[in-house]
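One structure is given below, encoded as structure tokens.
Yeah, one chain of the complex is gone here, protein chain that is, but the others are all in their spots.
Now for subunit A:
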């Protein structure tokens, strides 16, 4: 099956300034592309714009949680911001506080 490849857009040039914008649908089809995209950004700070996200499924959540842990372990900045109230509700439904994806205090400190 053809996978959706347009998972995120990058609008920056250097890693430090680059901000990834997540696509609206983060379902199973998006999990592998998302993983590939994040993998390509390992080693640098990462800011992710989640304002376009309309829905998030369990597998993309796993990818983001694992990435968050990896970035934290790498002492790099990992920030996801802009979740809509609806997505926040979904995350809470899945037992996740959205603040968990905000590592500015930890990494910027």
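Throughout what follows, a contact is a pair of C-beta atoms (placed from the backbone, for glycine too) under 8 Å apart; a residue touches a chain by one contact, two chains touch by 3 or more; residues count from 1.
Going forward, contacts and distances are computed from a predicted model.
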{"item": "Chain left out of the displayed complex - its UniProt protein name, from \"Spermidine/putrescine transport system, permease protein\", \"ABC transporter substrate-binding protein\", \"Cbb3-type cytochrome oxidase assembly protein CcoS\" or \"Chemotaxis protein CheA\"", "value": "\"Chemotaxis protein CheA\""}
{"item": "Candidates A:20, A:48 or A:67 - the one touching the absent chain", "value": "A:67"}
{"item": "Subunit A, residues in touch with the chain not shown (by the definition above)", "value": "24-25, 27-28, 31-32, 34-35, 38-39, 42, 53-59, 61-63, 65-67, 69-70, 84-87, 89-90, 92-97"}
